[in-house]
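Only a single protein chain was left out; the remaining protein chains are all shown in position.
Chain nomenclature is as follows: A and B, assigned in order of appearance, with residue numbering initiated at 1 for each chain independently.
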Amino acid sequence: MPKRLPVDPSVLLILAGCVIIVAVGGIFIGNFFTSAYLLQQLQIASFLGILAAGAMLVILLGHIDLSFPWTLTGSAIIVTTIGGATSSWLQDLAIPLGLAFGLLIGLINGVVVAKLRIPSMVWTLAVNSMLLGIAIYYQGEHRPQGQAPELVKTLAVGSTFGVPNAFLTWVAVSAAVLWLIRGTRFGRLLFAIGNNEKAVFLAGARPERTIILAFALAGLLAGFVGILLAGYANQAYQGMGNPYLMPTIAAVVIGGTSILGGRGNYAGTFAGALFVTLLLSALSVIQISEATRQIIFGVLILAMLILDGLRRRDA
Amino acid sequence: MPVVELTAVSKAYGGVPALADVDFRFESGRIHAVLGENGAGKSTLMKLLAGVVRPTAGTMAIDGRPVSFSSPRQAKAERIVCMFQELSLVPDLTATENIVLAPSDGRFGFVRRRSRGRAAEMLARVGGERIRLDLPIRHLSLADKQLVEIAKALYCQPQLLILDEATSALTADQVERVFAVLRELRADGVGILFISHRLHEVDTIADTVSVFRNGRHVDTFPAGTRSRDEVVALMVGQRLTEFYPAREGPPPDKDAPPILAVDHLAWEPEIRDVTLSLRPGEILGVAGLDGQGQQHVLQALFGLFKGVRGSMKVDGRELPQSPHLAKRPWPGLALVPEDRKTEGLILPMSIEDNLGLAALDRQGSFLGGTSQEEARAREALNAFDLVYRSMEQPVGSLSGGNQQKVAIAKWLAIAPRVLLLMDPTRGIDVRTKAQIYRVLRRLAAGGMAIILQSTDHEEMVHLCDRVCVFYRGSVNATLEGDSLTSERLVAACLNLVEGATA
Partner (left out) sequence: MTGMDRRRRRLLLVVVALVVLFAAFILTHPRGFSVYVVTIWANQGVLLALAAIAQFFVVIVRGIDLSIGSIIALTNVAASYLVFGTPGEIAFGIVVVLALGVLCGFLNGLVVVFGRVEPIVATLATGAIYGGIALLWRPIPGGEIDDTLGDLLTYDVNGVPTSLIVLVVVLVAISIPLRRTRIGLSMLAVGSSEQSAFLTGIQVRVAKLVAYSLAGLFGALTALYIAFVTLTGDPAIGPAYTLNSIAAVVLGGVPLTGGVGAPLLAVLGALILKTISSLMFFTGIPPLAQSFFEGLVLAVAIGIGAIDALRSRSKLKVYE
C-alpha cells in the first residue's frame, strides 16, 4: 500500500524535478541560487501548499472543491474590510470572521455533497460562481479599502530566525493534516470512502460525517489562505484566488493523489506544491509571454502525470 | 476432433503462480466440467482462453494452429466466447443492446433490425422471454442478468463456450432450461467448458470432468466414473472428514425468549408480510426462489430501507433504522452483504484496513480502533485459516473464498449478537465453505444468533436449525427437525405447500 510507505517514489520524482528547476535556473539566471530567492519561494509556496492540503482532503474522498478561489477571496475581503474598521474590538474579530466564512462555505459544500448526493465538481463550480457574483456586486459599490490586521501581516510576510513565518505556518498545517490522514479514524475513512463508499456505509460507518468534515476543513484552509494573502498584499482584490485554481489541483495530482480518490500521500502534495511554485517562478523569471508560460506549464504537468502513470503501471 | 490444446502453460501474477505447467486438452461436441477450489487456477484458465490475460509461458493451439490472444476481442474472433462470473453486461444498456454488441466483428455501423430480433430469440431460448427488453440491465435481478449473459454468449455463435459459475444465481428450474440449451449446443458440435461449484450440476450435465488443484491440472476422467467423495478428495487433496460440521453442544433452547422478533414486516412490493423470530445460538435459514424478499428482510433488519412497516425488535425493543446504530453493542447486528467485491470489502485496501472497517466509527471516536477489536479480528482470521502473505496485502489480491473470510471476519471484530449473512458461500470452493460452516457453528455454539440466506439448499439442510421459506414476500413454510429435508425445501420454494405454517 503506497500510503503506508514513508516516502512514495513519486515524491522523489517531484523533488528531483525541483532540484532540476533550481539547478537549471541557477545556471541561466543569476539570483536563483541565493538564499533570499529560495526563502521567498518557500514563502510563496506556503499559500499554494496550504490550499493543496485542503484540496487533498477532498480529493482523497473522490470529490473535488472548485470553490476555493472565491472562498479565499471572500475571506480576504472580510478580513481587510473589518480589519480596517475604526473600533478595535471589531478589528479583533476580523480573523475569526474570515476563518468562519471559509468554514461556513466548506460546511455548505460538505452538507450538500454528502446529504443531497450532488456531484461535487458541479456544485462547487456553482458555489464559486455565486461567490464571484456576490463579491463583484459588493465591491462594485464599495471600493476595496481597509487593511489586514497586524497579526496577519506578521504571519504572511514576517520571518522568524530568517525563516518565513508563512512557511512555518505551512509546516504546522502540514503536521496537522498528516496527523489527520495517518493517525485518525477520519483519515482511514477518507481513504475507505474514496475507494468504496458503499462498502463503508454497509460497514456501519457514516460517510456523510467524514465528507462534511473534509469539505469544512478544505473551506477553513481556503479561508485561512485568503487571510494570509490579504496580509501578504495588505489588501483584498477581485480574482486573487483565480491564479491558484489550476496550480493547487496540479500540486495535489502531481503529488500522486488519485483524482478518483482513495489513493495518495501527503508528502507528495507538499512536494507538489513546492515543484509547482518553483516551476511557475522560473517561468515568470525568464520573462516570456503569459501564453507561452501557460503552454509550458501545461506540457510539463502533462509530462509529469504521464510519467507517473507509466511508473505505476510497471509497479 | 481436438479443438483446443494447451501445452505447458503457466501464468503468474506478480510472481505468484496461478497456473503451473498445465497441459489441457479440450474437444468440441462435449461438455467439459472444470472443478477445483478457489485459487486452483480454473478462473485463470478461463481468462487465458478468453483472452483476458496472457500466459507467462507455454502455448495454446486451436486445431494444431498456435494462437495468442491479447484481448477478449481476439478470442472472439476465434469464436471462443466466455460467460464471466463477474458479469460482463453493460448496466445502462438494454438487454437487446447488450446482446447485439457482443460479436466483435470490428464493424462500427448501424445495427440491423434483424439482429435485434435474433437477440430476443436468443433470450427466449434460455428461458428469459419475460425479461423486458427496453429496460436497462441495472434494473434486472441477478438471475435475469445471468440469463442475458448466457443469451449474449450464444448470440456470438461460439465454437467454444466457457461458462464460469454461470448459473450461480439461477433457480433449479432455470438451470434445467439452460442445461437443455447447452445439450442442444453440444449436439451441434459446440465445445462447452463448464465451471461450477455445484457438484450436482456437474453430475447432471458434464461428459468429461477435469480437476485442478493449486494451479495444476490434477486429473481428467469421464463423468460418472468417480464418486462424489473421490472428486472432492481430488479437489482438496485429502478427504474432508466433516464437510458439514456437527453441532457443538446442545441445540438452542426452544423455550428461550427470542433475541430477534420480526412481526408483520412489510416493504412493498418486495416484502409483503413477514413474521419470524430468532433465538440466541440458533442458525436460521431463509430460502426461496430468486427475489422472493428473503434478501430484503436481512437488509431491512440492518436499516437499509426507508418506509418499512411492521415491527423488528431485539430484546423486545424496536430496532434503530440505520447501519451505524444497528451495529452498536445493542442491538449488535452485523450484515455480510451479498456482493463481497462491491459491498463487503474495499478491494484496493489492505486486509488490515478492511478488518478494521466495521470497528471504525463504532464509538464515534476520532482516533484509531481499540486493541480489543483488533485482537478479535485477528482471532477470527485465524479461525478461518486465512492464507495471506501480509496484513498489508490488498484484499483484492486474495482469492474469492479468502476475500469472503475477511468480509465476515471484519464483523466478528465487534462481536455482534446477531449475524446476518447474505449468500456467503456463493461461488466459493468446498474447502472454504467447510471452513465458513465450522466458524458459523462455533459462533452459534457461543450464543450468537445467525440468519443465513442462501441459494444452496444442501447447506441449509445441514447447517440450519430452522429454515423459513419465502414466497412472494412472505414466509410460506418453516421447516425444522425431521421436516427439514432437501425435497421439502425445494417443494416449499416452489410453493407446493405441505405442512406450511403461515
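In this section, a residue touches a chain if its C-beta (ideal position, glycine included) is under 8 Å from a C-beta of that chain, and two chains touch if they have at least 3 such contacts.
What you see is a predicted model, and the numbers here were worked out from it, not measured in a lab.
Colleague: Which shown chains does the chain we cannot see touch?
Modeller: Touch partners of the hidden chain, whole complex considered, are A, B.
Colleague: Per the definition of touch given earlier, which of B:Pro136, B:Pro245, B:Pro258 or B:Gly396 contacts the omitted chain?
Modeller: Reading the full complex, the residue touching the unseen chain is B:Pro136.
Colleague: When the complex is taken as a whole, what residues of chain B touch the one chain not shown?
Modeller: Looking at chain B, the ones touching the missing chain are residues 52, 71-73, 75-76, 82, 84, 86-93, 97-98, 100-104, 107-111, 134-136, 138-139, 152, 267, 299, 303-307.
Colleague: In the full complex, which residues of chain A touch the absent chain?
Modeller: 64, 116-119, 121-123, 125-134, 136-137, 140, 197-198, 201-202, 246, 249-250, 253, 258-260, 289-295, 297-299, 301-302, 305-306, 309, 313
In this section, only the chains that are shown with their structure count from here on.
Colleague: Quick one: report the Å distance separating chain A from chain B, using the average Cα coordinate of each chain.
Modeller: Comparing mean C-alpha positions, chain B is 45 Å from chain A.
Colleague: Report the residues of chain B in contact with chain A in the complex, numbered from low to high.
Modeller: It is residues 304, 323-324, 326-327, 335, 337, 342-350, 353, 356-358, 360-362, 365-369, 392, 394, 410 of chain B that touch chain A.
Colleague: Under the touch definition given earlier, write down the residues of chain A that touch chain B in their complex.
Modeller: Those in contact with chain B are residues 1, 4, 183-186, 188-189, 191-192, 195-196, 198-206, 262-263.
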